[in-house]
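Supplied in structure tokens, the structure appears directly below.
Missing here: one protein chain of the complex. Every other protein chain is in place.
Each chain gets a letter, A, B and C, in the order it is written, and its residues are counted from 1.
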Amino acid sequence: MLRQIEGSRAVAEAVALCRPRVVSAYPISPQTHIIEGVGSLVKSGRLKPCEFINVESEFAAMSVSIGAAATGARAYTATSGPGLLDMAEAVFNASGLGLPIVMTVANRAVGAPINIGNDHSDAMALRDSGWIQLFAETNQHAVDLHIQAFRLAERLSVPVMVCMDGFILTHSVERVEIPTQEQVDRYLRPFAPQQVLDPAAPVSIGAMVGPEAFTEVRYLAHARLLEALVCIPELAAEFERVVGRPSGGLVSAYRSEDAETIVVALGSVVGTVKDVVDQMREEGLKIGVVAVTTFRPFPEQALGQALEGAHRVVVIEKAFAVGGRGVLGAQVDALVSDRGTKTYTVVAGLGGRSIPEASLRRVLGEAIRGELGAMSFLDLDRVVVDRELARMAEDPRRAPSTARVPRDVRENAARIV
Amino acid sequence: MTEQTSSYCQVGSFAVGNRLVDPHLRTVQSDRLRPNALTSGHRACQGCGEALGARFVLDAAMAATDRQLIVVNATGCLEVFSTPYPETAWQVAWMHSLFGNTAAVATGVAAALKVRGDTATRVIAQAGDGGTVDIGFGCLSGMFERNDDVLFVCYDNQAYMNTGVQRSASTPAAARTATTEARGREPGNAFGQGKNLPALAVAHEIPYVATASVAYLHDLEAKVGRAMELHGARYLHVLVPCPLGWGAASRDTIRLARLACETGLFPLFEAAHGEILSATPIRHREPVEAYLRPQRRFAHLFADPPRTDDIARIQAIADRNIGRFDLLGERAGKGSR
Amino acid sequence: MSEHPFAITLDAGSSRDNRTGSWRVERPIYVDRMPPCNDACPAGENIQRWLYHAEAGAYEAAWRGLVEDNPLPAICGRVCFHPCEAACNRGKVDEAVGIRAVERFLGDAAIAHGWRLPERAPATGRRVLVVGSGPSGLSAAYHLARAGHEVVVREAAPRPGGMLRYGIPKYRLPREVIDAEISAIEDLGVEIRCDAGVADIASAMAEGAFDAAYLVLGAQLSHRVQVPAADSARLLDALAFLAGTEAAEPVAIGRRVVVYGGGDTAMDAARSAKRLGATDAVIVYRRNRRKMPAHADLVEEALAEGVTVRWMSTISRVEKDKVLVEKMELDSAGFPQPTGEFTNLDADCVILALGQDADLAPLAALEGVEVRDGLVVVDAQMMTGHSGVFAGGDMVPAERTVTVAVGHGKRAARNIDRWLRGETGGPPPRHELASIETLNTWYYADAGRTVQPELEAQRRQTGFEEVVGGLDEPNALFEARRCLSCGNCFECDNCYGVCPDNAVSKLGPGERYVFDYDYCKGCGICVAECPCGAIVMVPELI
Partner (left out) sequence: MFQVRIHGRGGQGVVTAAELLAVAAFNDGRHAQAFPSFGSERTGAPVVSFCRISEREIRTRSPIDEPDALVIQDATLLRQAGLFAGLRSHGWVLVNTTKTLVAIGVAGFVAELPENHVLGLRATEIALQHLGRPLPNTVLLGGFAALTGAVSLAAVVTAIEDRFSGAMREGNVAAATEAFNLTRGMVGTWATRERSAVGAPPD
């Protein structure tokens, strides 16, 4: 059914269609509307049977999901930013135990300073947690990805994180086609766990594994995640057959076939970039965009193919490795640099900072003209930064031993911007 | 000659079993076919109180539930010594997730059972004192507050034994640990308020709270049995001496557990919905010194010169418990034997 | 191979592949220690073992265990001075187990139910003469008969029983009890000839073609003590007096009776005198109560019946109706010394109870028999210096009690049997004692000793009715269950329950337990928590 609906609410509806049996809920902006929505559907009786549990922390939320999934129940929860980090230990645990939990991450910045706005620092912090990470471009995409996520998780016995930009998607009211229960039921069968706590056939789940087998366990987890690179396109194709809409997959390309310049990005910014691409195409520039839908496992082959022929790749990232480089950018660079493709990382949209089309056009123009640094920060307020760097340099508490360091920092900052 | 039964029997109430006691009055542990939820081959230290406590509790729970039981275990000694790949000592459906999330995982298990209408299978969460009173307390308190259908069992050996005997919030005053060394002006653990988890559990007004000891098996099994008759959040706090951490002979595990109770330092009681129901009276009262002296973690109290002031303070703690719980039956009047 | 995810999920109970027994440097082993009751029993009864049956209400089995060693439980259950109870570890916990009372209960039950003593072994064709039908003779005759030997008991008195019948008053030992247990022995095929004293052992053996003899002639000659007495003074010998109470016409003793002596016989005499109408029965004894040789419970009962005692006193002279008593005092060595202080005591009659001697005349013709201090010397096998002639009871150096006599009879019988079979060597070595330190007494439920009913005081003044009653069944069962089973497993399941490694297997009722050394880590908790001290740690062999 086509509806004009808030993203969070749409995701709640989609999750409910997937018939989760245990949902744990802990409020955190900007995720809260999702679990409110699921809770409402449980309370109203539309989603049943379902145990909706108001827990005391995100750590507990993931832990409840772990217990439920290990007992054979389809389990779901949602979180954002600091919440994801609060549950980090349990996030690793869920994947280590091979429990097919689905979690929405309404992406949010991670402080300090505390900030409830959107960026991808949360998901990036846990990119190596062993979960599949899918990034939604639109709310329609988010709905579709959630339905596919349950299927994918249970097929591989791996947990799946569906990342959607906090506020930008979660709080946007826009057009979403919500599949019917019949469609979802056809696509997603009842959960048949690969391992389960059963008094009739007792096993011990969660053994301690020492150095003699830990590498093997890790290797097998890696292999299972790589299997997802095969599964995801298959399940997306099946989804299209059942629901009648192409959605999901590993990467999604837009006007990139003949593009000399290709933008690579995660999540909702891709929509803005598409508009910018259209504008620049009208100006005669050969530019396209590739959205990375599946970030973990990293779709090296699919992305590599999508970027073939590009002279330059500009990675728009809503997170970066502080003191290092862009997370996605580094991976893209590793993928294409040996083809002679130049890569640029543009850090943008941190902590809810808007990504105006004009700024994107400007930075892409700089890239095309070869004026862009390898790593830059979109709309960085240079005045503020320079003033602060200068103050640091003159700070007598720092001066004696680090007199050079502030200058280095300043030079470095100047180079990367 | 007609045989008559005598309710009195040598050791009927205190030893594990006795051929003279009616079978239904014998402990689960005395049963030749007991479940052995934790079986042989585990890697616990010689004389491990926690291994004993876990088998006592889970066997009793399995007996009470017709073996329809799922157990969630926190990280800690119990987990490490029972499930080192490739072998597990558990013969019950068992799961380990993390150190601090045991209660929440158990909540998830209980929810999964409830949602599929499985009312027969019951859930136990178990942890050491660290996984209960410290890192696990947030999740535990949440589980209590929601009244989730889980029995949480704390096997309290009064320190972080798995990591090499560091202080926990359950470590008693004056006890030496790796992080409360027996040196300086106040050797050993500080005399603080301690974190009285049973009392905190009572404050949650959950359906059932009890303390138990590996030295009082009948009492322990009865408490597990009562806990399993009830639904909702329940809490059992079991004292399990650790020969390693306490610096005691491996053979003295049960003796020390007994002395902890007989001195009044570890009162055995039951509570329901926020009210203390009863306490197990002390049979043969002992001074705290009898309990402290065999443990090297308290050796500095008996050095030359002895720290009589500290011993007196510990005695005062015991006396306070005895008064608070009427452990000598002075208020209730002595029960008939 | 597991079907579950590799290394994450493991198959239940797979740890049994890990044999933790290799951690062990010491191993527990089950032992049977000597319970102090058994150790102290002069009759060598396996008290703990028969109590074990009694605890379960298996009274006949308990009685059968009892008569393995002692065919006179109803008798000993009344008159034994129960050194077992003095030794009983429970005495250090609360009060000793009332072993004698349970023994009596079992003995009486056997009489009431007509339980028969065990069958004899096939006949050996050997003949043994037993001289004397007191407790020792009866005991020996019983054990010898069970071993298959032909036994003839010769008794000088008109009825069998010796001192049981002629030395112990009826109120302590009813005669029907004596008769019942003797006839049970006779039923086994033992021939008891009464009024058949033996004047010369050697010729009696030769005449009867006996292969061996057990002499238990007793000590029936009153000890001769010089007490100055007027001609008119009325002096009686205690043994004769007690024997006389069996007669239809008891001897006249008057109203004021003084008994001189401090042994059990003195007590019996004084109490019998009371029953025969004496208003005053005064015991004169030269030392204090603590030093008195009479057994404490007899003293208690005597005092309870109104018998009075002049402690630290000797009789200097006996007149027609009074005695002159001198006050004594103990010297630094604890011996009584005269003080020169005298008082008079009214007395119609004085009964002398100053001990008895053995009449060894029948042994005179036996070569090699050594006599020392008026007693026959025997070796460790109870054999006299004359080969094949054994002796016991009051005529050999030992404590003169019924139970000691019974024990002599058993030991002698077993040694005679061994001698007849040409076997050498003694009994197996005794187990280590189960001292209180080896027990974990915390486990035993608190339970005070049951009290046997006693005849009311009035009726104890007027007749020879039995004073102390037996326990009823519930009380006997209760008392039996007070046994700590020192040093012997009683299947309390503690070792099975307290093992952190499940390394104890329970074999089922009566079968006890075995250690599973594949998994036992040697922590020793089973040893520490065994209530009865039936497990010990021993070093692992290298």
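FYI, a residue touches a chain if its C-beta (ideal position, glycine included) is under 8 Å from a C-beta of that chain, and two chains touch if they have at least 3 such contacts.
Remember, predicted model here, so these are calculated numbers, not experimental data.
Participant: Would you list the chains present here that the left-out chain is in contact with?
Facilitator: Spelled out, the missing chain touches these shown chains: A.
Participant: Please identify which residue in A:96, A:159 or A:352 touches the non-displayed chain.
Facilitator: A:352
Participant: So which of A:6, A:122 or A:333 would be touching the chain we can't see?
Facilitator: A:6
Participant: In the whole complex, not just what's shown, which of A:167, A:320 or A:377 touches the removed chain?
Facilitator: Residue touching the chain left out of view: A:167.
Participant: Check the options A:20, A:117 or A:326 and report the residue that touches the missing chain.
Facilitator: A:117
Participant: State which residues belonging to chain A touch the missing partner chain.
Facilitator: Chain A touches the chain not shown through residues 3-4, 6, 29-30, 116-118, 138, 165-168, 171-175, 268-269, 271-272, 274-275, 352, 354-357.
Just so it is clear, only the chains that are shown with their structure count from here on.
Participant: Given the two chain pairs B-C and A-C, which is bridged by the higher number of C-beta pairs in contact?
Facilitator: B-C
Participant: Rounded to the nearest whole Å, what is the centre-to-centre distance of chain A and chain B, using the mean of the C-alpha atoms as each centre?
Facilitator: Averaging C-alpha atoms per chain gives centres 45 Å apart.
Participant: When the centre of a chain is set as the mean of its C-alpha atoms, what distance in Å lies between chain B and chain C?
Facilitator: So the centre of chain B lies 49 Å away from the centre of chain C.
Participant: Give the residues of chain A that touch two or more other chains, as numbers and ranges in rising order.
Facilitator: 97, 202-207, 209, 213
Participant: What residues in chain C touch two or more of the other chains?
Facilitator: Those would be 7, 10-12.
Participant: Which positions of chain B touch chain C when the two form their complex?
Facilitator: My answer: residues 1-6, 8-20, 26-27, 29-30, 32, 36, 38-44, 46-49, 51-52, 55, 82-83, 85-92, 94, 217, 243, 249-255, 258, 283-284, 337.
Participant: Which residues of chain C touch chain B in their complex?
Facilitator: On the chain C side, the touching residues are 7, 10-20, 23, 55-57, 59-60, 109, 113, 442-447, 473-474, 477-478, 481-485, 490-494, 496-498, 500-503, 506, 508-509, 516, 518-519, 521-525, 527-529, 531.
Participant: Which positions of chain A touch chain B when the two form their complex?
Facilitator: Touching chain B: residues 21-22, 24, 49-51, 53-57, 59-73, 75, 89-90, 93, 97, 197-199, 201-210, 212-213 of chain A.
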